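Coming up: chain A.
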Amino acid sequence: AGTTADTPLNLDNEQGSLWTCAFTPFNAFDSMFSFGTIYEPLVYVNALKNAHETPWLATSYAWSNGNKTLTFNIRTGVKWTDGKPFSAADVVFTFNLLKKYPALDLNAVWSVLASATAKGSSQVVLKFSKSAVPYFYYVADQVPIVPQHLWSKISNPVTDPIAKPVGTGGYMLNKCTPQNIQWTANPKYWQPGMPTVKTLNMPAFLSNNTANEYLATGQSAYGAQFIPNIQSYFVAKKAGNGYWFPPIANVSLFPNLTAAPLNDVAVRQAISYGLDRTTISKIGEYGYEPAASATGIVTPTYKGWSNPAAVAAAGQSYDPAKAKSLLQADGYKLDSNGIFKRHGKELALTVITNGGYSDWVAACQVMSQQLAKVGIKLTVDGVASTNFTTDYLTGKFQLAYNVETGGPSPFYEFRQWLYSKNSAPIGQSAASNWERFNSPAVDALLNQYGTTTSSATQHSIMNKLQTVMVSQMPIIPVLEEVDWFQFNTKEYTGWPSAANPYAQPALYNMPDWGVVVLHLKPIK
Partner candidate 1 sequence: MSDAILRVTDLSRLFRVGGFRARGQLHAIDDVSFEVAPAEIVALVGESGSGKSTIARVLAGLYLPTKGTIVFEGTALGRRDSRAIRGAMPMVFQDPFGSINPVLRVGHGLLRALKLHRPDVARAQRFDEAVALAEKVGLTPGAEVLARYPHELSGGQRQRLGFAQALASRPSLILADEPVSMLDVSIRIGLLNVMKDLRDHENVSILYITHDLASARYVADRMLVLYAGRLVEEGCTNEVIANPQHPYTRLLMSSAPDPRLAPNDFEGDDLGEPPKVINPGPGCRFAPRCPLAMDQCLVSTPAMVALSPTHGAACYAVVP
Partner candidate 2 sequence: MRILRAILSVLVRAGAFLRRDRKAAAGSIILFVLLVITAFPKWFTPHDPAAEIYTPGVGLSWSHLLGTTSFGQDVFSQLVAGTRQSVMIALIVGFISTVISVIIGITAAYLGGWIDDTLSLLTDVVLVIPTFPLIIVIVGYVKSAGFWLMVFVLVFTGWSYGARQLRVQALSLRNRDYLLAAKARGESSWYVIAVELIPPMTSLIVANFLGAALYAVLAASGLQFVGLGNINEESWGTMLYWAQNNEALQTGLPLWALAPGIAIAVLGSGLALLNYAFDEVANPALRPVRATKVKGARV
Partner candidate 3 sequence: MSEPILRVRDLRVEYETPSGPAQAVEDVSFDLAPGEFLAVVGESGCGKSTLLFAIAQLLTYPARLAGGAVLFEGVDFTSLRPEELRARRWRDISVVMQSAMNALNPTLTIGAQLADACRAHTEWPDERIKERSAEVLAMVAIDAVHLKSYPFQLSGGMRQRALIAMALLLEPKLVLMDEPTSALDVVAQRSLMKQVATLRQSLGFAVIFVTHDMSVVAHHSDRLAVMYAGEIVELGPTGEVFHRPEHPYAKGLMEAFPSLRGELQPLLGIAGNPPSLVNPPAGCLFAARCSFANDQCRTVHPELVDYGDRAVRCHLVAESRA
């Protein structure tokens, strides 16, 4: 049956709780309900298209002052859904709001920002305390702009729930119950002709299974779910069902570099050679998440960044013989159990992972079986999700199987992995760099990247970092983390795809999914 414009599009993504109907876009949990649909960024940066930029509430921008000053030209003629005009003052207000309430500053932009001021009625000037090119993504794409005339009246935006959000976006909140959020199209949206899908519903799913069943029974045409055996479970159920899982980051083994035996690069390399990543992908993830490259570059998404020399040096080749010889050269000997031993100690390791993600645990179990074949004993410890977070943040692990968020280019993930300032001593919370890697040379490279807008310089820095990855192996990338995305083409067209990756498709990406729904067209 065809879908008419008034047939709502039901969105399907498990969040494990009921909706609270609070629409603060700066609240880590609530932001997905408003950022992208109701509130909008200055510039949309597409991670899947090499950080391709689309002007949004800003029509253009310019760096100056040694990449320390960023000037936005603000779009005119845009109106808030309550009819009041949108202006540069709203943008300045928003940035200063984040300064006033650090609890709202999820991306810590004020760690490098020095000031935010308006220049005339249509320009906004952001001054940084140092060259901050990579921060463009955070200030332009990740800060939703809110209306000053309403937000200035909120006594405490951290705790006061926003029940009736007013934004500039393509959608307005229609109604919210604990079980469902419903948006309707903004009839006066500044992008003419958009949106064509008039109503969106987002039911609250308490468990993955129900969300999957909802999708599989055809009640939703837009899913963001991990679905086991997707071919038979979903694709075969209904004509037009399809999926696309674009990779965007790495799921890696984070070795604890501060303690033996993982402070020994030979052991880390042996592990990498001992992993048959393709099989791990097939068994642990139904092949959804492709095998990762030891260089850390996610392909095909960031193919252009890959350093062929580094790939040649280590690549992702599965080579159990090489793994064994590396260990033997390092002084390890096989004992009667077939496990390597040195100084009387078996090479026995424990990997922690999020026990709540069955796919990760399964992948670890496959790794355990593979490493056993090269004489490394790996015990899998699927830890309850909060404990897991505590453990990896504070460095209480030997190996941790985990992901970083990444960003619109590989640099973001590399910086999270390798920048020593992101780390912290064992026992304290490290924002990232959980393996506790510390190299002044690498820090210098990362700092240098931040000061340049030259693509050539950036590429040369990234090439050097990839060499560090394969030679020092601070992180062992295993699989590529993908965006979970299911759709039905018989009901809607305009879905993002490998051929046209205009936005990250998963519903938990902000503001991307707002961009996706703007592009959808119901089939009459």
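A word on the picks: all candidates are chains of the complex that A comes from, given by their letters.
Simple rule for what comes next: contacts are C-beta pairs under 8 Å (C-beta built on N, C-alpha and C of every residue); 3 or more make two chains touch, one makes a residue touch a chain; residues count from 1.
Treat the numbers as computed from the prediction; the structure is a model and nothing was measured.
Touch with chain A in this complex holds for only one of 1, 2 or 3, which is 2.
Across the complex, chain A meets candidate 2 through its residues 208-209, 212-213, 216, 227-229, 232-233, 283-284, 286, 355-356, 358, 361-362, 365-366, 369, 380-384, 386-387.
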